[in-house]
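Just below is one structure, and these are the notes that go with it.
Removed: one protein chain of the complex. Kept in place: all other protein chains.
We call the chains A and B, going by the order they appear; numbering starts again at 1 in every chain.
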Amino acid sequence: MLGSTLVGAFVLCALLAPGISAWLGDDPYTQVAPRSVTPPTPPSARNWLGTDALGRDLLSRLLYGARVSLEVGVLAEAIALAIGTALGAAAGYTGGRIDAFLMRCTDLVLAFPAPLLALAIIATVPEPETAPLLRVLPHPSVGVVFLVLGGLGWGGIARLVRAEFLRLREQEFAQAAQAMGAGGVRVVLRHLLPNALRPLIVAGTLGIGGNILMESWLSFLGVGARPPLPSWGTMVTEGQEYFLARPWVCLTPGLAILIVVLGFNLLGDAIGDRLDPRRNRAVA
Amino acid sequence: MHRDDATLRIRPLAAALLAVALAGAAVNACAPTGPAPKKEEQVFRFRLHEDPPTLDPALSNDQFSEVVILNVNRGLVELDPLTLEIHPAVADSWTISPDNLVYTFHLRDGVRFHNDRAVTSQDVAYSFKRLLKKETGSPRRFLLEPLEGAREFIDGKSADVKGLLTPDDRTVVLRLSKPFAPFLSELTMANAAILPREVYDDPNKAYLRAPVGCGPFRFARWEQANFIELVAFGGYYGGRPALDRVIVRMIENRASALQEYIAGGLDSLDETPAETDTAMMEKVGKEVRKYPFMGTGYVGFNLAIPPFAGNPDLRKAFNYAVDKKYLWEVLSPGGNTPANGIIPPGIPGHDPDLPGYPHDEAKARSLLAKAGYPGGKGLPPIALWVNTGEENRKIASQIQSDLKTIGVDITIREVDWGAYIAGVSGTPEKPGQAQMFRFGWYLDYPDADAILRPLLSSANWGPAGNFGRYKNPEFDALVDRALSLTDPKERALLYGKAEQIAVMDDAVWIFLNYYESETLYKPYVKGVVLSPLGEFRLPLERLRIERDAS
Partner (left out) sequence: MPVLLAAATVVWLFVFCLPGDPARLIAGGQAADPDVLSAIQKEWGLDRPAPVQYLTYLGKLLRFDLGTSYIQKRSVASIIAETFPATFILAIAAVLLATVFGLGLGSIAALNRGRLLDTLVLVLALLGTSIPVFWLGLMLMLLFASRLSWLPVLGYGMEGAVIPLTSIRLPEWDHLILPAVTLSLVSMGAIARITRASLIEAGTADFLRTARAKGAGAARVFARHALQNALIPVVTVVGLNFASLLGGAVATEYVFAWPGLGKTIVRAIGLRDLPVVEGCSLFLTAVFVLASLGIDLLYVVLDPRIHYSSTA
């Protein structure tokens, strides 16, 4: 239950970030540290976590950073799930040549060292702000990240769905539906997919955590969200310089990543334990 | 002449200060790092952000490369990094004809390459032709273009450079097509190093990883992404250096490098802790050394595209809006000083009384209205380009925040060096797409010409350096005339006038800062020279380690 609590708190923070920080009288972009003092300034009644290297309220930036993390985590996973499920379902349901071909593609995607490829691709999209597709997004630089992570992350999902479908296809209810004259799409959507949902939910939850971790890693290396957007990875990079004198500047975003990813992992495990009867027997 | 702001070349964790660190000495009191060098051996370890792009003097165009090359190689003359006087090097004397066209150099006796061959005038001729040759592809070929016949040689119309003569083994005569005041200064640059033909004619280009020169240190090895090792050259004409070995370590992450310095794995570091970092300053504060060096930081306006084209009021409004004092005295204290113009202090022509554009919100607002954009209304989207780097990001974010106070919203485009240069410089025909770009310029020799001409003269219009495409005949005339004069006072006067035009009339940039550098040296390193030309000009042969000095 810890998992769902952590994830719930995280999602709430992300969704309510503007409200919370407005209520605290801050926003993540305004320089609030006094003009006479070199930031980062220590925590105070006004800025509960102090300010960052530019004198901006750190708590507000953490809250808004949650939005970036959530955006990347969820959207990238949604893309991965969409591609993976579609291809996996097609492969698993039709079988034969199509199956062989699709699985070849999946092997290919899985054969790439995904983090490195993502790093290379994202680092070389020089101008997300002007790229045709990305321009329309609220944060183009974040858009590249979730598109690439999603586009590279569907291999595992496709395999999973295919395996489930291969198993389910042979089961009675699917055979029966087919015998009664149900069309392919209908069988997939009405009968097979709902039954394959459990492992997908688990994989998706774990995947969101993975994506958040990956986004922070990319930002740490300087290729993720661009300023002035607050991203937790960037905040760690900016904060490490002050580690000894102002440790919270680097510690808080790092801990935020840790806790949120931990939350998603716990949640994924919990769902897995609850949904998977076989696993239940083994672990409980 | 050409130098990128090194900060611009450094990725993720660069600091605005210089590219290159130098100094320190070997030994380690408490370091758990590495085996302690033998007691009597003098080893000096300093840090570079990354591997030098090249160690071939002809190809070098950045400070990472020069910090090594300047200690391995020597040219005809060298620049004293401290006094900025020109000293004899491979040539021990020279004469200049009264018409300033003919330079005659007499080579020093006993100059030897690291492969123990004596240097002759033929080597000088070979090295200079190599720099000029098209096939070499040197980005700084233009250094020797003032030579008579250089153009014909480059274009392949002549096998020889007419103005490059070697009457005997010990004499080199250089003839220019027209007087060019900074010519001798140009010969001090790393690119004009004297190289042994037998090494540099190698079709396999082994010299790229094993350079040979006649400087005080011999190249020993280069381990990619790890370190470069230099050892003292016993046959150096100036006498064997005190240091036995020099280790140049490649460490990119700033926080990591600081920790390594404190632990004793580095004898010098080109980046210092933030002054607010009391914990850190307590440990190394005494080892911080500050020194000004000749360079200017600015935000360039693209004068060829809207909204800045033909709108000096708008450019002035931006200038007044940016609080340079806050930027350099509070936000990033201890490094740079707020700039009032272009020519940095210490250079003839610098005018401390030039009003410049001190922070003035009211003036900024009224000028913005006068420019046709009251309260920022009506402005097209404006992007400020910076290349990736923590310090760049910080400065850009601050400018963004300052402009917001007068109602102007700009976006920051943080891009890698390659994309940055492409976006900022454009092509000869087409201006770059960047409307504003942060840039820094370090002077290669102590002359106002070294900043006014490359960056603002219409001769360098476009990708050649004048990225903002500034063109003012009056300014050009002043800069050109100053070049043909020899009286320093008269020249300084002309440069001052040119600066006045570019700053007060045309407001070609947002004038941000004059560079001041800070660096760390362990106390046992003696003989440290902090050059106003930048820290990468540290002559390693003057360093020594005195750890037991009481």
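Everything below uses one rule, namely that a contact is a pair of C-beta atoms (placed from the backbone, for glycine too) under 8 Å apart; a residue touches a chain by one contact, two chains touch by 3 or more.
Predicted, not measured: the structure shown is a model, and the values here were computed from it.
Considering the whole complex, the residue from B:H87, B:K134, B:K290 or B:K377 that touches the absent chain is B:K134.
Considering the full assembly, B:E229 is the residue among B:D123, B:E229 or B:E271 that touches the omitted chain. Of the candidate positions A:A22, A:A82 or A:A120, contact with the hidden chain is made by A:A120. Of the candidate positions A:Q31, A:S141, A:N211 or A:N265, contact with the unshown chain belongs to A:N265. Interface residues of chain B facing the missing partner chain: 2, 4, 9, 11-12, 26, 30-37, 43, 45, 50-51, 53-54, 56, 59, 61-62, 134-135, 137-142, 154, 205, 208-209, 221, 223-227, 229, 247, 249-253, 255-257, 259-260, 262-263, 265, 388, 416-419, 421-422, 425, 428, 463-465, 467. Residue-level contact of chain A with the missing chain is found at 104, 107-108, 111-117, 119-121, 123-124, 126-127, 209, 213-214, 216-217, 220-221, 223, 233, 236, 240, 243-244, 250, 254, 257-258, 261-262, 265-266, 269, 282-283.
To be clear about the criterion, only the chains that are shown with their structure count from here on.
Taking each chain's centre as the average of its CA atoms, chain A and chain B sit 43 Å apart.
Interface of chain B with chain A (complex): residues 11-13, 253-255, 273-280, 326, 330-331, 333, 383, 388, 390, 393-394, 396-398, 400-401, 411-416, 419, 423. The touching residues of chain A, when paired with chain B in their complex, are 29-31, 35-40, 53-55, 123-124, 126-127, 129, 220-222, 226-228, 237-238, 240-246.
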